[in-house]
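I am attaching a structure below and will ask some questions about it afterwards.
Every protein chain of the complex appears in place save one, which is left out.
Labels A, B and C are assigned to the chains in the order they are written; within every chain, residues are numbered from 1.
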Amino acid sequence: MEPKDTPHARVRARDAGMRLLTRLTTGAAVSAVIGVGLFGAVSAYTIPGTATTSTITSSSSSTSTSAGLQSSTTPVTSSSSSGVAVSGGSR
Amino acid sequence: MNNSVLWYTTRGAGAVSLVLLSAVVVLGILSVLRVQTTGWPRFLTVGLHRNLALMTLVFLTLHIVTAVVDPFTHLGWLAAVVPFSSYYRTFWLGLGTIAFELLLAIVLTSLVRGFIGQAAWRLLHWLTYAAWPFAVLHGVGTGTDAWSAWLFTLQAFCVIAVLAAIGYRFMTGSRDPLADARSSFQGAVDRREPR
Amino acid sequence: MSAPQLLAGPDPSRGSERRAEHVARLGPLPKGGHALIELLVRTGLTGRGGAGFPVGLKWRAVTTASHGSAVVIANGAEGEPHSRKDRLLMTSRPHLILDGAMLAAASVHAKQVVLYIGEEHHAAMRSMSGALTERTEHERRMVRIVAAPPRYVAGDSSATVHLVDAGIATPTTTPPSPRDRGVGGAATLVQNVETLAHVAVIARTGIATDTVLITVAGGVRAPGVFEVNVGTPLGDAVQLAGGASEPVRAVLVGGYFGQWVEPAEAWSLPLDPHALRARGLSLGCGVIGLVPASHCAVCEVAGIMRYLASESSAQCGPCFFGLRALADACTRIAERGTDPGDLQRLQRWSAEVQGRGACKHPDGVVMFLQSAMKTFGDDFAHHPAHIRRSA
Partner (left out) sequence: MTKQFELAVDRIKCDGRGLCAEILPERIRLDSWGYPIVAPGPIPEHLMGLAARAVDDCPVLAIALRRAQVQKQRPK
């Protein structure tokens, strides 16, 4: 056995791996939530007739869930109708 | 008003679900390939595969619930459960419904793997290779409107990643170091043909 | 010198004894049942397939798990390369084996009997199937013959069950042991054919048989199978085989899963399962192998190790890779001469392989190697580099 393979070393490697797993998982969860807001905003932005400015601020300030959702409420009036247009037109 | 928020959330959650699902598929293949480095133990791949799979279901639920409750689409709960039952983009939505139900089956059977046994579980897990393409096609089909450029970029990224992993898996043979010797020995002592 | 009990009657070389002659000689088949099991427990009969487990206790266990639908497998696979005694018994005394199998079936409440015969033992196969046609209608319906592939592990009890059930003669994970859950999930008694022959005699006489079948092989003038009294000195058995053909380096007692013994100690060894066990040895399947002094012990061992490694069913990693590694290390020492590193590896790998297979194959091989390295310690320690002789 190599000296690196002592039980103690492997216990430490295990603990490090477990910590990394937790970090990666939480990281994925957070970025997924942000992603919902981001992609939502992007879709809002790319739908015709949406105010450009609102989503620029949204994507730039999209550090948290609320930011992502807040932003997409801004262009509502202009885009909700177009939302109908989208669903209707794509029928 | 919240309606458009729902609409955007549906799309956002859908896109995120696709990314997560693709990551889960890639991780699953990496675990079969026994990928491992110092600092990246094998249980990390498997653990991440499991955690992200559960996370995918969460965001898929968000994707579906927001879509159903969105008054504009008038989907109704039936469309979320019965494939091809929605008036709205019947075909493409149906693919999504199928994909979700397959994934649900895959995850649930994985949670009770110990009870249904390894063989049955493995068989069901192959359904992933059906569920993932359905999910992608669902995204392409329902997403083909103004913002499809974004979606296509995203989907292209996912498709390339997954296809690369699948290709590598099937190009390289079994990772079970015993596989060849075992099958050759069993061939030598197999007397199943009618004596 | 010994009064034969299994091979009594016509000369075994004359082939299969007919049923009429068999019954005239020994009388009708007595009844099996609880009383017989208790009798077997009292006589202390042990299995002759290799493991040497007490027969009565095994039958008790199967009866307990039986629920009236047990299965009996008469194990005549005889995969041990030098062993011949099971074949001799099957070709010459088929009805003795069938009697034993029927008594077993009656005792453990079995409805099925399987004659598990090595597919290359053609004479044995003919003899047993021929004898079967002489049995009663009821018995013929109970008994079927299954041909076993000519591989070492095919004789493992779980492998016999696996072949009968699934058609593949590879060992399976135990527990469950076949005696608890075997053929079709039923309690299954797997018993060597010689053991069953002993049962057939004991059931008639009511007293313990006092003979064992021995195969004397290797450096003797007339290798062959001999029925000797329990406790006969090993040297006498060798004399029955015409004596050693040349000076003897060592004796392998009990076949490939047996132990190496120096000649000085070997000749006086009593051929008695219990006495040998008391000395940390085992009669195993009854093979006595003599290695001539003219042979290189290390090369013999390396050859046998290569064979045993190649007989791993490659189902369990430690067995498949471990035995190969051990065999390769032995071969390196045999061909290129002693290397201290290899000697250390042999010790370390033996410890790693021990007890880590689904069946007992790796354990048997490690025991064999450990015994070899003890008996041939000097040879392993100072082996010159030379091309190995065929083992």
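Assume a contact is a pair of C-beta atoms (placed from the backbone, for glycine too) under 8 Å apart; a residue touches a chain by one contact, two chains touch by 3 or more.
All values reported here derive from a predicted model rather than from experimental measurement.
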Full-complex contact with the absent chain, from C:D156, C:E300 or C:D379: C:D156
Selected residue (touches chain absent from view) among C:A8, C:V23, C:L39 or C:A61: C:A61
Residue positions on chain C contacting the omitted chain are 47, 49-51, 53, 57-58, 61, 156-157, 172-175, 177, 179, 315-319, 321-322, 325, 348-349, 352, 356-358, 360
In the complete complex, the non-displayed chain touches which residues of chain B? 31-32, 34, 36, 41-43, 46-47, 113-114, 117-118, 176-178
Residues of chain A in contact with the chain that isn't shown? 7, 10-11, 13-14, 17
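One rule holds for everything that comes next: only the chains that are shown with their structure count from here on.
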Draw the chains as points, connect those that touch, then say whether the picture is a line, ring, star, complete or other. line
Which chain, with its centre taken as the mean C-alpha position, is closest to the global C-alpha centre? C
How many angstrom between the C-alpha centroids of chain B and chain A? 19
Dist(centroid_CA(chain A), centroid_CA(chain C)) in Å evaluates to 68
Quick check: how many Å separate the C-alpha centres of chain B and chain C? 53
Residues of chain B that touch two or more other chains: which are they? none
Which chain A residues reach two or more other chains? none
The answer for chain A against chain B in the complex is residues 13-14, 16-17, 20-21, 24-25, 28-29, 32, 35-48, 68-69, 72-73, 75-77, 79-80, 83-84, 86-87, 90-91
Can you list the residues on chain B that touch chain C in the complex? 177-178, 181-182, 184-186, 188-192, 195
Sort out for me which residues of chain C touch chain B in the complex. 147, 149, 151, 154, 163, 166-170, 312-315, 317, 320-321
